[in-house]
Every structure is written in structure tokens, then in C-alpha cells.
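Every protein chain but one is kept in place in this view of the complex.
Note that the chains are named A, B and C in the order they appear, and that numbering of residues resets to 1 at the start of each chain.
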Amino acid sequence: MGILTSGRIVAFIAFILAWIATYLGIELGKRGKVRIRRLPALDAMEEAVGRAVEMGRPVFDIIGMGTFTDIYATQTVAGLSVLNYVAHLCARLGAKLYAPQASVDVMPVAIEMVREGYLAEGKIEELNVDEQLPYLSGTQFAWASGILGMASRLKPASVIMVGPFWAESMMFAETFDRLGALEIGGTARLYQIPFFAAVCDYVLIGEETFAAGAYLSGDPLQTGSIACQDWYKIAAIILGVIGAILATAGLPWVSQLMSI
Amino acid sequence: MVSTDVGVWIAAFFTIVATSYAFRDNIFFRFAEYTFIGAAAGHAIVMGVKNVILYGWTHIAGGEPSYWIPIILGILIYTRYHPKYYWIYRYPIAFLVGIGVGISIRGAIHADFIKQIAATAKPLIATTPLGTLNNIIVFVGTVTALTHFIFTYEGIHKGAAGWIPKIGRWMMLAAFGGAFGNTIMTRFSMYQGRIIFLLRDWLGIIH
Amino acid sequence: MSMWEKLAAIPREIVLTIVLIAMIVPAIRPFGLPIMVGKMSKDWYNTVDSLPEGSIVLFDIGFGSGGYPTLGPCAIAALHQMFEKHLKIVIMATALEGSMMYPLIMEKVKPEKNYGAEYGRDYVFLGYIAGEQTAMAAVLGDIHTAVKEDYYGTSIEQIPLLQEITGPESFALVAYLTTSGGIAEGWVYQAYSRYKLPVVGGFLSMMTPSLKPYYDAGALKGILDGIKGAADMEYMTHHPGDAMRATDILSATQTIVLIFIIIGNISYWGSRLSKREGEK
Partner (left out) sequence: MSEVVRKYIPLLITFIVGVIAVLDFYTTVPAIRGTFTVLKNWGIVVTAFALGVGAVNLFRVHGKRIAERGELWPLSGWLLFMLIVFVVVGLSTGKFDASWQYKWIYNAIMLPLGATMYSSLCFYMAIGAYKALRIRNIDSLFLFLTAIFVVLGNTPMFPAALPGFFYTREWIFKTIISGAYRGIRIGVGIGAVVLGIRTILGLERGYLGRA
């Protein structure tokens, strides 16, 4: 065993297994064998868009300032799936959608997502991309103040924020709250979840963001990955529970195993 | 004594203007914002050039021609702006993504998965009753929060078992409350530094 | 508008002005409250304290201007302790603006004057190194192939301290201060997971909840929890500075925030109950 680094052998095995599990999960996803539970925040999106129609005010969908190259790319992808769904809802129910953009790389995909939604609902003539998906800025405070400016001008009835968010999350949550908008927030950036959880009417916590994206898109790559992650979480639960019971009985086998 | 240093006056001006936005949007804030964006991008270039020289060029000068490779890759990043040859920029990006992803996931499975399981698999009974209670809360928090994030087995969220993820949700909300409270302090402690700057370095009211 | 609704809708300008006043008054007239040292900062202090004289510490400045108000005092107090213990310190910056923080910090620490330390022999600054985790891995793995010059352009062959470093095991401790989650996790991955080096970390208080699992699992030996950690360090090292001054300001502002939270809740429940009364 000389070629493997000691203390990391179990980690290595876990890594190899993750590799295989990712393949398996995606394969199951392709065969439609993965079912993801529907989250309450998704039902709330329909309510949010309906509210905007009733009040005659627009809907904001903000996917954050992530890019495809950073480590938060999955959150951006989830945000795009949600944007697509919201575009469908807005086109169908007749609410005006605004989705300001922060990333040059993501913007063309976002436009495609919205266009597809409007097209599928037969409302493509109602979509004005330049007005509804403006590019604000890729710099944090310019982006944040741009959104705040749009918000006080257009007074949205509802706002959906799913994607990676940084320190601007609190500025957004507070401003939209002041404008009386119904807020649905979701991010997997650990540092920012508390603000959405405290201020928003509905919140997607951490990985729920990915699950929501996978549920809405039905993309096997996304659903399969969720399945694979579930297996690992279940493994963590089982190992944790058995390990704690054994350790309480004086047999610290699991934690010893983990340091091989 | 009020400061006589021009630099301190400029800094004080920018400090006050950057604060003003929280009260109301105004043109002075826009001016400060644009200054900041320009300065930050300029600083990034200066540091970029310095790093290229320090970590690339000195190697070449020291007789390691292989360091031409990262320099060429680096230059290729800028092909992304070319209408026809934009795809060349994928080479340096592919390199950066490979190294970045590889380096972060190899540590993640050790520090975030293996080590955290090892920390969970600890005895629940402690020497004091409070210690035992604490251990149980941590254990329950970890396990129930994990169950909350299981999406593909719907049974776990229904019926009597449904209480487990529900407890997890409450534990997480309680934890978020703590995090929220802590963030209030973080932001204030950051701003206090600016107040001290204004009162001490600029106005000279305190020492 | 009922009384409850008025209470619930105090204009933001008024709220913010009160908050500002609560910062200025104690800054001018401190109350001088005592400090209670937290366990996480104590662990940092003890970890450094237990190192034998002459051990080499890798110290990372992973913050820029945004983090300076809180992490600057942390860095100053932490370096005071390290110089006092006659440790040798290799300082680097993984944050883009980190190299600009270094002179601000050293202006306060004054290692030559206060501790008779000598640049190059007792401490060295490598400057900003791009790439975050890539930079960490490179410096830990083989500092001699990664770095050719220090911040001032001196070749590393001429720096005696760097000659003492033969590999990752030469470092007795990795200490970092950062505002970035990527850097905070990065040092755990690269120094602890990769080389099993003892690591201590300091960050903004808001990051502490998400990084505390590392401390509980033993991956971080100690934590400096934002301005609170800085005040603890200043207190333990007997070098009172901005953080201890900030303690009083913090008392005033946090109390104001608490009062506003209570007003918010009273008005919310007041209007909710009075509405219910009205419906009856």
C-alpha cells in the first residue's frame, strides 16, 4: 500500500465510489428512475406570479452574479432552471417579468431560457429582451445598486431570487421587503442563507436550491446528481448513527476507520 | 486637530459618500462607486503583471523555458474577444478549471465528509449531564439536518418519520438565527473602523 | 394610521441616524467595559503559545480593504504574540489587496523596534500570490520552486529564513485571516487535509457558523471570531488597540439594534391583535 498516502485511504475509496455513484446516478436519471419530491417554495412561485397579475405589477427573477467558471456554477444552473419555469408562468398568466443580468457568460443562456418559456406559451411577441433582461454590471456594488434602482422604479409585486448570492443578499431582501414584494429566496452559499431565511416569505435552503432546479428542468444530469448526493448523505447518516452508538458503548470503530 | 493630510481628506470624503447610499441614492455615491470599480480593476492589473513577472518571468530568466507554457496560455485568455478565434480561450480556461476543481474536491471529501462523519461518530455520553445533552443536540442536529436534504426518497418526509426532517428544519432555522445575529455584529464592527478613522485620523477628536 | 402601524414604519433615515449616533458617542467617550475571552480565541492563543521558540509559522493575509476594519486588529494582535514568542514568520497574501494590508499592519506591530526582529531572518513577506488554493498548495508543497523573490524583489536565495524551509513539514503552524469562504476552506483542504499541519483561522464573525464544523472536527485548532476575537487577542497579548475600543461601540450599537427588534415585534403583534379585536 506504499503508493497510497496513509490517513487518506478511506477518503480515496470514498472518492472513487463517488465517481462511480455519479455515473450510476446520471444513468438512472436518464432512464427516468429518479423522482425528486416537490418543494413548497415551488408552489409559492405560482402564487407569486398570480399576485403580480392581480396587482398589475411586475415579477423580478434574480439569478445572482455567478458565472459558469466559479465553484457556484451549479447554483447558477439551478437559478436558470427556475428562471425558465418563472418565464413560463409569467407568459401564461400575463405578468411582466424582469430578470436583470450580471454575468456576460450566463446572460445568453438566461435569454434563451426566458425566450423558450414565452415561446412555449405562445406569447413570444410580448417579450422585449433588452428591456426585460438588461445587463447591469459584474461588479458587486454596481450590480446591487443597479437592482435597487430598478426595484424602486418598477415596484415589483413578487421577487424570486434563486442562485448564488453574496453580501448583496441583505440589501436585496431588505429593499424588496420595504417595497412590499412577496419574496422567494434560495441559495446554497452558506453565509447568505440566514438572510433569506429571516426575511423571505419562502426560502430554499442550501441543497434545496439544486433539488428545485433539477425538479423543474428534469435534466438527468441534475436529477442523477441529486440521487448520488442522497446516497452519500444516507451513508453519512448511517455511519454517524452506528458510529455514535458504538462509540457510546466504548467502541470508537467508525472514527478510527475514518482516519485510515 | 483636524488632519492636514490631503490623502486623509480624500479618504474621509469617500468614506462619507459611500455611507450616504444607505440613506438615499445620490450622484456622489455613483461617483464613489465608479471610482471604486476603476481603481479595483487597475489594482488587479498591477498585481497581475507583478505575479506574471515574479512567478513566471523569473523562472524563464532563471533557465526554465517550460514557463513559457503558462505565459502563452495566459495570453490566450484574451482570444475570447475575437469573433472568430474566441474558442482558443477554452484552453487556458480548461487548464484553470482542471486545476481549481481538482484541488478543491480532493480536500472537500476529506474535510467535509470523512472528517465530519468521524466527528459525528463520537460518544454521546459525557462526564457531565450538560455535556451529554450538548452531545445529543449536536448529534440530532447533524442527522436531522441531513435527512431534510434527502430529496429522492419521499417516504422520509411523510407520516411519523416526517418529524425527523422537520426537526432538522427547525434546528437549521435556529442556527440561521444565530448566524444572523452574528452577522449584525460583523457588519457593525466593520463600520466602526471607519467611524474611528473619521474621528481620529480626520477630525482628531479622539486619540 | 394606528399607533402600532406608526411604530412598525419608523422611516429608515431616522433609524439609521440613531444607529450612527450610537456609534459616535461611545467612540468619543468609551465606557471601558471588561472583556470575556471566548474559547475559540483562547485556543488560538494557546496553540501559538505552545510552539517552541524559533518555530516557523506561515501567516496568510487573506483580506483586503473590506476586511481591514475587523481583521486588521486580529492580524496586529496575532503577530504581536508571535513576535513576542520569537517565532519565525513567513507572511504571504492570498487576497488581491493583501499586499497593501501588510504595511498597514506592520506599521502597528513594529517588529524591529518592539521585538528586535530582523527582516529576512525572523520574518519575510512574499507578497500577493494569485490563485488562492493553487497558491496555497504551491507554497506549502515546494516554496523554492514556486517563489523566486519576496515582496521587495530580493531573491529568496538571499533570505536566510526561507533557506530553513525544506518542505511542508518545516511549518509548525499555518495561521490565516480572511474574508473569503474559499480561502478559509482552502487552508483547511490544503494545509490540514493535505499535509496534516496544525491550522488556526480567523474570519468575519458571519462566517464562523459555517466554518465551525472544522473547529469541532479538529481541523482548525483555534478561531479568531471577527472583532470579538481581535479584542480577545488584544486583551490576552496586553496590546490594547482598535478592537478593544470597538467593544464599547459594539455595546451601544447592538443595544440599539435589540431595541429596534423589540419595537418591530411589539408593533407587529400589537397591530395583529388590535386587528383581531376589530374583527370581533
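Basically, a residue touches a chain if its C-beta (ideal position, glycine included) is under 8 Å from a C-beta of that chain, and two chains touch if they have at least 3 such contacts.
Everything numeric in this text was worked out from a predicted model, so none of it was measured.
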Of C:Gly62, C:Pro198 or C:Pro213, which sits in contact with the chain we cannot see? C:Pro213
Missing-partner contacts on chain C, residue numbers: 10, 12, 15-16, 19, 31, 33-36, 38-39, 64-69, 96-97, 99-100, 103-104, 127-131, 134-135, 137-138, 141-142, 145-146, 151-153, 193-194, 205, 208-210, 212-213, 216, 228, 231, 247-248, 250-251, 253-258, 260-261, 263-265, 268-269
Sites on chain B contacted by the missing partner chain, in the whole complex: 6-8, 10-12, 14-15, 18-19, 21-23, 30-52, 55-56, 59, 66-67, 69-71, 73-75, 77-78, 80-81, 86-87, 89-109, 111-113, 116-117, 119-120, 134, 137-146, 148-149, 168-185, 187-188, 190-191, 193-194, 197
Touching the unshown chain, chain A contributes residues 2-5, 8, 11-12, 15, 18-19, 22, 26, 68-69, 71, 73-74, 76-77, 104-105, 108-109, 137-139, 141, 167, 170-171, 173-174, 177-178, 188, 190, 195, 197-199, 205-207, 210, 221, 225, 228-229, 232-233, 236
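Assume only the chains that are shown with their structure count from here on.
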Averaging each chain's C-alpha atoms to get its centre, pick out the one most distant from chain C. A
By C-alpha centres, the chain nearest the middle of everything shown is B
Chain B to chain C, mean C-alpha position gap in Å, rounds to 13
Overlap residues in chain B, where contacts from two or more other chains coincide: 100, 104, 106, 110, 115-116, 118-119, 179, 183
Give the residues of chain A touching no fewer than two other chains, as numbers and ranges. 8, 71, 191
Seen from chain A, its contact residues with chain C in the complex are 7-8, 71, 178, 189-191
Of chain B, residues touching chain A in the complex: 21, 25, 29, 33, 36-37, 40, 93, 96-97, 100-101, 104-106, 109-110, 113-125, 139, 142-143, 146-154, 157, 169, 172-173, 176-177, 179-180, 183
Complex interface listing, chain A residues touching chain B: 8, 10-11, 14-15, 18, 34-37, 69, 71, 137, 139, 141-142, 145, 148-149, 152, 170, 191, 193-195, 197-198, 205-208, 211, 226-227, 230, 232-234, 236-237, 239-244, 246-248, 250, 252, 254-255, 258-259
